[in-house]
Structure formats: C-alpha cells, structure tokens
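Left out: one protein chain. Kept in place: all the others.
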Amino acid sequence: MSLRNNQAVLLATAASVLLVAGLALALFWAPEDADQGFSQRIFYVHVPIALTAYACFGWAAWKALRLLWTREPRYDLESYTAVHMGVIFGILTLVTGSIWAKISWGVWWTWSERQLTLFLVLFLFYCAYFMLRFSVESGPRRANLSAVYALFGVALIPVSFLAIRLAENFIHPVVFTRDGPQMSGSMFLVFCVCLAAMLGLFASLYTNELTGKRLDARLRELREAVE
Amino acid sequence: MIQAQGLGRRFGSKRVIRDLDLEVRAGELLLVTGPNGSGKSTLLALMAGLLAPTEGEIEVDLPRGRIGYLAHEALVYKELTALENLDLYGRLYHVAERRETIGALLERFGLWEVRHQRVGAFSRGMQQRLGLCRVLLHGPELLLLDEPYSGLDASARTLVDDVLTEAAGARTLVVASHEPAHVRPLATQALALV
Partner (left out) sequence: MTYFADVAALARKDILLELRSRDTLPAMLLFVVSALVVFHFSLPSDASVTASTGLLWIALLFTALLGLGRAFTAEREQRVLDGLVLAPCDRSAIWLAKSLGVLVFLGVAEAVALPAYALFFEPVGWELVAAVLLADLGLAAVGTLLAAMAAASRARELLLPLLFLPLVIPVVVGGVGATVADDPGRYLGFLVLYDLIFAILSWASFEYVVAE
C-alpha cells in the first residue's frame, strides 16, 4: 500500500513542478511572438491541453478494448475515469480556445477554428457517454456499452476532423488566419515542457481519481460483507 | 456439465446471488427452490449465458445451440403467429426437418388448432405452452426451466410432468420452481436459495 502511495505522491509532485516550470517559462522566458504579442502565450496552455484531451480519449479507448478483450471489470473503471478526464480537459480546451479567439479576433467563438469545432463535436459525443452510463445499471452490461461507445469516439475523431475540413468548402465561415507557430528552438522547448506538464497533470489526476473510485468500491464490498 | 465457483451476481448495489458453488453433471436434474427474489431466475439466466457473473465464475460445457432456456416470458413475438415464431427459431437453431418437428410439438402441446393465431391473442397458459415448444424444438441437451408450471391449468401441468419424466436421465435439467412437489421425486440434486 505504501509503495503505491509513494508513486502517487511522486507523480503529483512531478506534475506540479512541471506545471509551475512550464507556466513560468511560457509567461516570462519564451520569446515574444512577432505577430500576436503577449496573447500568443496562451498557445502554450491551449494546445497541450488539447493534445492531452486526445490522449485521454485514446487511453480510454485502449482500456475499453482491453475490457472487451479480457472481460476484466477493472478496465471499465479505468476507461470511465479516462473519459471523465478527457471531458474536463476538453472543456478547458474550449474555454482556453475561446479566450484566445476573443483576445486575437474579438469573438468568443468562430467556426473557422477547426480544432475548436472538433472539440465541440467530441464534447457532445462524450457528454452522451455520461448519459449512457447514467441510464444503465452498473454491471457487465454497462461496462460493455460504455466500452463500445468509447471505441466509436476514437473512430469519430479523425472522421469528424475530415468532415470539418470538407465542410469549410461550403460553409464559408469568416476566416481568421493565424500562422501555425513556426516554433523556434526555445519556443519548442517551452511547448514540450508545458505538454509534459499537462500529461503529468492527467496522469496524476487519473491515478488519484482511480484510487478514489476503487476505494469506494472496496468500501461498498466490505459493507455488504458485513451485512 | 455445469460448474460454478464463488458465483455472485449483483444488480446495481443489490446482491442477488452470493458466493455460490455448485456442480451439475450430465443426466442430473437440479431443483432450485426459494422465495421470490431469492435469485432463482438470475441463476438460470447465468447458466444460460444471458447474464455474466459479477463475482466468481460459472462454466457450462455446452455450446449455445445445445441449451434450451425457458424464461418467465415466452420470448416470442406477439405480432407473429405461433407457427411463424417457431419457424423463426427453427431456422436460427438449424433444426433438421423443421416443419415436422414444429408440427409434432404444436400437436403435443395442444396448440395445433391455434397455430395461425397471433401470439398476442394467446392466454398466459397458451403462451407458456408455446414457450415449452420453443425450448424443446432443437432437442437441447441441457434444459433450463424457470417456473415451467406457472400459468398452466391441470391438464397442461401433466404435459410438463411428461416432459420432465421423459427428459430426466436422458438430458440434463435445471428446474426452478416455487411449487416443487411435482419435480422433487425426479430431482437428483436440490438447491434452496434464500
């Protein structure tokens, strides 16, 4: 038990250190962007969060596959927790993306931002995941349904992205251009630190939540055994 | 033929079956008794493979096509006729000489006259009898009967008695009933759930 505790503490410490370091670097050390000025720095937060959200959904799909393959119930909890984290990071992506859009172009939302639109679709999809889970009693059935749905989600990501790109041909949104960051060496370093920080945050939160849920389940089991 | 170890099944937070060990060998007849809500139907559903255990394990040495499961509901389409329902199951179970087998069963269970009627118009007893036809259609080696006598009048009960007597020894049976008087003489094993 204590070994696992150590691991969790280590993970949390590492994530915190990386977060502080990353934010500090992003705010103070990274070179100022010529076009967008100070506001460009939110890129160091927004994009790593988005990538982490994708990682969450991918992790959830992997765990879902394991569940369907081995039928071991613990994968259900792991998959669910990953989706949960993914939705949180997804909301943060939408929020930071919205802030960035407001700062850059003065609008809170724009359909020309492909990433943002994709996240909106995914957000809807994974919210439905929760609705699905809430309306089915816990047990092997719910685990199976959630797993299949999580797999569909991961298939949806590239298909949706393609669809959004294709849709631009006839939807004609007001196009705001933003040069993809041609990152200099130091910018890239800051980006990597922030990415590692976000992934570390995911890992830490994920482990904590999973432990918490497992404890809840164990408590329930013990309570029943006593009855 | 059936082996269970530490078998448990919960629905949400409710534990219906708890830490059950059992073994049923070929040719045996297991009688499962217990009050309502004790998990008889759940146990049979677990044996049929409709439910997966939440604890422990259960192993049935037969492929799906060799198992016959009679549930509370008849598992037939109300909008189709008795004949059409049995024909569908006959096709799905790849029953040889489908028409003859179906005809014989319908006759045996007194449903031949109403074979072209919608099942929705059947009485409870008739639906139960149709369910019995469905269960015997493919000549299963393992029969799982959940309350086979329910809804039946006296004459229909003797039909079930005949089925059990015929099958005992030749096939393996698990019968759940809360009127076990008819079945007890034939049973080789008994399990009382609480």
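Labels for the chains are A and B, by order of writing; each one numbers its residues from 1.
Note that contacts are C-beta pairs under 8 Å (C-beta built on N, C-alpha and C of every residue); 3 or more make two chains touch, one makes a residue touch a chain.
Since this is a predicted model, take the numbers as computed values, not measurements.
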Selected from A:9, A:27 or A:131 as touching the chain missing from the view = A:131
Among B:23, B:79, B:162 or B:179, which residue is in touch with the absent chain?
-> B:79
Touch with the missing chain holds, among A:17, A:95 or A:162, for A:162
Chain not shown, touching residues in chain A | 68, 121-122, 124-125, 127-128, 131-132, 135-137, 139-141, 144-145, 147-149, 151-152, 155-156, 159-160, 162-164, 166-167, 169-170
Where chain B meets the chain that is not shown, the residues are 48-52, 63-65, 67, 69, 71, 73-80, 84, 88-89, 91-94, 118, 134
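By our rule, only the chains that are shown with their structure count from here on.
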Whole-Å gap between the CA centroids of chain A and chain B = 48
Partner chain B, residues of chain A touching it in the complex | 71, 73, 137-140, 220, 224
Footprint of chain A on chain B - complex, ascending = 10-13, 15, 51-52, 54
